[in-house]
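To keep things clear, I will list the structure first and then write my remarks on it.
As you look at this complex, bear in mind that one protein chain is not there, while each of the others sits in place.
Lettered A and B in written order, each chain numbered from 1.
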Amino acid sequence: MFKNEEMEINLGPQHPSTHGVLRVKLRLDGETITHCRPMIGYLHRGVEKICENQTFFQGQVWTDRMDYCSAVANNLGWAEANEKLFGITVPRRAQYIRTMLNEFNRLASHLIWLATHALDIGAMTVFLYAFREREDILDMNEAFCGSRLTTTAFRIGGLREDLPPGFEKLVKKFLAKFPSCLEEYENLLNENRIWKKRTIGVAKLSAEDAIALGITGPVLRAAGVPYDIRKAFPYAAYAEMNFDVPTRTEADTYARYLVRMDEMRQSARIIQQCMDGMPEGPVMAKLPKILKAEVNEVYHATEAPKGEIGYYLVGEKGSGNPYRFHVRAPGFINLQALPKMAEGGLIADIVAAIGTLDIVLGEIDR
Amino acid sequence: MSDETLPQPSETPEAPAGPYVYDYAASPQRQVVMPKTVPLPSLRTYEAEVKAAAAADEAKWQKMLADFETAKAKAEAEGKEAPKPPVRPVPRKDDNDLKTPWPQEAKDDDLHRLQERLGGKVEEIFEQAGELTCQVSKEAILEALQLCRQDIALNYEMLADQTATHYPAATGFAFSVVYHLTSISRRKRLRLRILVPEGFSPESACAVYPSANWMEREIYDMLGIRFANHPDMTRILCPEDWEGHPLRKDYPVVGWGQRDIAFREDRGGMLERIALQKAGQLGINLKQPKAE
């Protein structure tokens, strides 16, 4: 007499909470998700192909536009991969400045994550609070390299310019007020019953699954695996920095929220250390005018805010272009876990799962 | 475009027969320069190159010496002043911070363990720029991955990245597929590499590392390598009906699937005129939509 049917529904590509043009095909039994298949590629621009047809230097502007929320981290990975390919040693002052800017960028990226994730779950005030602090960081980006979002901050071999005068004052002002801002967000969310109900136990991903699926970044650390590339394979000036890797064992959305909040505190700590121990000296290595590669292949991974961002470069002898330019985008790999996290949950949970993965479609589709 | 501005038949260029096809060769963006070399890093090739370069250097030096001898003999015979003896040229030292990382002998235990366990299936091991590379035969890749995952001494838990490169100039293979493994517990990275000819389907890594799922789909989408026993071998970034594989070296930067009339290039309106004329021949009115 009664027919039991599952309903197929498209979440996206035009949807308020898919953070861009992600399309997820859902099969629903009532409101429970029985099957979930993410479909990507709506923002595919062929970044890898374009970079293969441009010189080593020109590739940087494309890395900005992959994950536009964390452009500096992408620039850093790109610059270090190129330096590994050519065998360049970067001056120590440049390393420190890079580290500091990278941590600022981590703050900006985590803030935008917090803002959008909270908005997805319905807490709209956190959104604007987080954007307030992000604005200061973007101002610092602007002071350093003239551009706010797509920074193109570094050069192969170091930096184009030293820090501008007065930058230290900006940093000091920011560091003085940032801890109280973090407390403000936590006051709104940490002990909020509805926030806890919406996040605790939602979108779980065990450590075994996370490692098998190649998940990196805060999502992995919230499952109890203390894998942070800044500690495991130190790069830039991270070997000289003193910081902790925050981990949780609950492996749910709330744990990921706490991990990211703690990471922001650690980032502020690293920035403070960079400011205190900033060495003097040049900021650019001595390089020939034109860089010609030798036959070589490198894979260099750095810890972007969203996870491990890896650049795979193949150099051709005597050529100024990379023969192969490949990006291991953290969002691309992390999104593979979405079916595992969302299946069996409700529609509201997949919104939380997408938010907690912290995806940026520009980087997933490249 | 109003009727006055429509081209008169005498002015219009000859419309090509058949469906309108963009002239790829005419567009500078669609021209493809095929690579001439095979930039596949390898210790063996490097040693051979170094040996060849040393031999060429030596031959050049011998030739200079011989030239000098003949010149000296000639000068002696003619009673002139003897020419200066040649100086062996020293490679110029650049004053910069560039230290090109060359391939080196494998010193790491992991590479030797792999070679010991896999025997003849390992084609080459070397280190370069601090990265370990192990090239295995294309049939043995699944075995090698299983060994890396399960062996206690190796214990590479995570497949961080998998990608491929197109080498159209190579003989015997067309692609290299690289697997970047990470050992979280031992803080090590390893690169496995296989060389794959056109049309060969290597075994999928999904059985050992589930994270390979989307990466292999991306490789198939971008380079056209099909993986055997993959759970879902479909395109991932391009649409299902996309023509060609964009990251191959014979694929133009402005892709085949992109629209044929590049309006930015069409400053004089020539292409639009051709399109209008062609549409007119086919009986399609492009100017006014039909009242349906």
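Of note:
The rule is simple: a residue touches a chain if its C-beta (ideal position, glycine included) is under 8 Å from a C-beta of that chain, and two chains touch if they have at least 3 such contacts.
Here is the rule we go by: contacts and distances are computed from a predicted model.
Not shown: a single chain whose UniProt protein name, out of "Di-haem cytochrome, transmembrane", "Putative spermidine/putrescine transport system permease protein", "NADH-quinone oxidoreductase subunit H" or "Peptide ABC transporter ATP-binding protein", is "NADH-quinone oxidoreductase subunit H".
The missing chain, though absent from the view, touches A when the full complex is examined.
Residue A:A123 is the one among A:L22, A:C36, A:C51 or A:A123 that touches the chain not shown.
Considering the complete assembly, subunit A touches the hidden chain via residues 7, 9, 15-17, 31, 118-125, 127-129, 132, 188, 192, 194-195, 197-198, 346-349, 351.
Definition applied: only the chains that are shown with their structure count from here on.
Our note on geometry: subunit A versus subunit B, Cα centroid distance of 28 Å, whole angstroms. Across the complex, subunit B is touched by residues 40-41, 44, 46, 48-50, 52-53, 84-89, 157, 211-216, 225, 227, 232-233, 285-288, 294-299, 301, 308, 310, 312, 314-317, 319, 323-324, 326, 328, 332-333, 335-336, 365-366 of subunit A. Contact residues on subunit B toward subunit A in their complex (touch as defined above): 35, 37, 39-41, 45-46, 94-102, 128-131, 133, 157-161, 163, 165, 178, 180, 182, 184, 187, 189, 191, 209-211, 213-215, 218, 222, 235-239, 246-247, 251, 253, 255.
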